[in-house]
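Removed from the display is one protein chain of the complex; every other protein chain stays in position.
Coming up: subunit A.
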Amino acid sequence: MGWLSDSLDSIRTLQIRHVLTQIVSLGMIVTSALIIWKGLMCVTGSESPVVVVLSGSMEPGFKRGDILFLHMSKDPIRAGEIVVFNVDGREIPIVHRVIKVHERQDTGEVDILTKGDNNFGDDRLLYAHGQLWLQRHHIMGRAVGFLPYVGWVTIIMTEKPIIKYLLIGALGLLVITSKE
């Protein structure tokens, strides 16, 4: 009877090892994704290196669902650049083009006015009440690169959460059941 219990034991330990391997590889996937994201943050100097365009205010240049790569350097901001900025009281950052820049002689502080290419007027209506200019601290980054359509994945996932849960469930199931 000894050989039977031996083989049972070996099967049991195998399964535990298998489960452990799966957990470790899952952890590796999650951590490497995090490493890539944080690494991008370090390289670009922007707290969100990649943004998805949500509105059509920059058409035909950027459409809804396009992806922009941001870069934040110490270089001064100049007219014509496309910047991503946060307005107090607004949750979602805006991607628009700089049309006016006033840079102080003594302090080097800047007053910036932006406008969407596809909008009729400038952005003063979008700013906080009574705000006429954007300052440096409102700017999250400037757009340097562009990739079309990829952002639709995140738009669909945020607007239809059920698809997100289905996708996560399916992936989880695949990871657990895969034999390799």
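Note that contacts are C-beta pairs under 8 Å (C-beta built on N, C-alpha and C of every residue); 3 or more make two chains touch, one makes a residue touch a chain; residues count from 1.
Here, contacts and distances are computed from a predicted model.
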From "E2 ubiquitin-conjugating enzyme", "DEKNAAC102270", "Protein Abitram" or "Signal peptidase complex subunit 3", the hidden chain's UniProt protein name: "Signal peptidase complex subunit 3"
Candidate in contact with the missing chain, chosen from A:26, A:87, A:144 or A:157: A:144
Option touching the unshown chain, where A:17, A:38, A:78 or A:136 are the choices: A:78
Where the unshown chain meets subunit A, residue by residue: 60-61, 78-82, 97, 99-105, 108, 111, 117, 122, 143-148, 174
